[in-house]
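A single protein chain has been removed from this complex, and every other one stays in its place.
Order of writing sets the labels: A, B and C. Residues in every chain begin at 1.
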Amino acid sequence: MLKVSEDPIDASALLKAFETEAAGAGAIVSFSGIVRSKATSGGVEHLFLQAYSPMTEDGIQAAMDEAQSRWPIVNALVQHRVGEIKAGETIVFVATASAHRRASFEAADFLMDYLKTKAVFWKREKTDRGDAWIEPGDSDYADAERWR
Amino acid sequence: MLKVSEDPIDASALLKAFETEAAGAGAIVSFSGIVRSKATSGGVEHLFLQAYSPMTEDGIQAAMDEAQSRWPIVNALVQHRVGEIKAGETIVFVATASAHRRASFEAADFLMDYLKTKAVFWKREKTDRGDAWIEPGDSDYADAERWR
Amino acid sequence: MAKLLYFGRLSDITGAAEESLTLPDTISTAGELRHFLDLRFDAQGALLEPTVRIAVNNELCFDATSISETDEIAFMPPVGGG
Partner (left out) sequence: MAKLLYFGRLSDITGAAEESLTLPDTISTAGELRHFLDLRFDAQGALLEPTVRIAVNNELCFDATSISETDEIAFMPPVGGG
């Protein structure tokens, strides 16, 4: 299940629905990415996320397909927000389900690395000191390199 | 937050409460372990989990403290069931929160490896072919070795 | 006219996220368009950075890729969500 939208993300509700969808799995891992109020410079009021459809969705779907081929996961879910997202709100939710825990952990980790460094989004941070476009950092790229 | 009890585990509700508790964190990872209906031999009706209090709780708390000292996590939650747990029910829920995702992923992974191989629980599987005590497998021990 | 999209920080330079442009006769590839636009917006090389990728009709392309009046051409600085 993949959704890129301006709708708020309710991680708890998504996890509940995912549990039903993944019935029979033994291990579910979820990741919630939340907009922090502390940024590189000053306090964050909100982020603005821009996507380019359908390239954004196609790329995430391809990453989900790759995860399914690399690990024996039975279900995967990615929901990502675009538009204006306030500090404290959830920007991304990923869940993976498999028979055993290792596949779920690794697939969720892999999907997040994709989303942070390769997914087609542009991110603008509005802080009390002004606006700035944020691009992935070195640690994000290093994380993503682990799966090559 | 640590709880070992016969109470059913509602992962979705626990995630919601954890999000509130971990306000300010940028990354939350959760893990749900669910009793699978397929076992080594035959169909599983239920598991029976035995603990030894307070040794069980003390050991998990020590693992949570170790996780807090190894990774910059701001919150951690472990809830584990004991007693009879039916196929499809959640046996364990772990959640971790941190500023950045790597710490949350690794701390949750570490806690699950502890719970699978070192936490003071004994597990009995009731299948359609009878009962059997289950001890950790080689892959569980290999996973746990990663943190030494 | 070709539809041009400028994503992320590039829209700060171009002043708009989107425009329609009649391609000059001298321009037949994505790379030629990139140079033309960098001069037109006085972008001082921002559009020429190798990390800025170009997509034609939703497919990433090389600078040598041919473009035409009916294309949607997107200029994409480094991406990342989450």
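Please note the rule applied: a contact is a pair of C-beta atoms (placed from the backbone, for glycine too) under 8 Å apart; a residue touches a chain by one contact, two chains touch by 3 or more.
Computed from a prediction, not measured in an experiment: that's the story for all the values here.
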Counting contacts across the entire complex, name the shown chains the missing chain touches. B
Per the definition of touch given earlier, which of B:37, B:68 or B:117 contacts the omitted chain? B:117
The listed residue (B:11, B:25 or B:49) that touches the chain absent from the view is B:49
Hidden partner chain, residues of chain B it touches: 33, 49-50, 52, 54-55, 58, 80, 91-92, 112, 115-124, 133-136, 140
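By definition in this document, only the chains that are shown with their structure count from here on.
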One chain's C-alpha mean falls closest to the whole-protein C-alpha mean, and that chain is A
For the pair chain A and chain C, the C-alpha centroid-to-centroid distance in angstrom is 27
Can you give the whole-Å distance between the Cα centres of chain A and chain B? 23
Compute the distance, rounded to whole Å, between the mean C-alpha positions of chain B and chain C. 50
Shared-contact residues (touching 2 or more other chains) in chain A: 33, 112, 116
Contacts with 2+ other chains: residues of chain C: 82
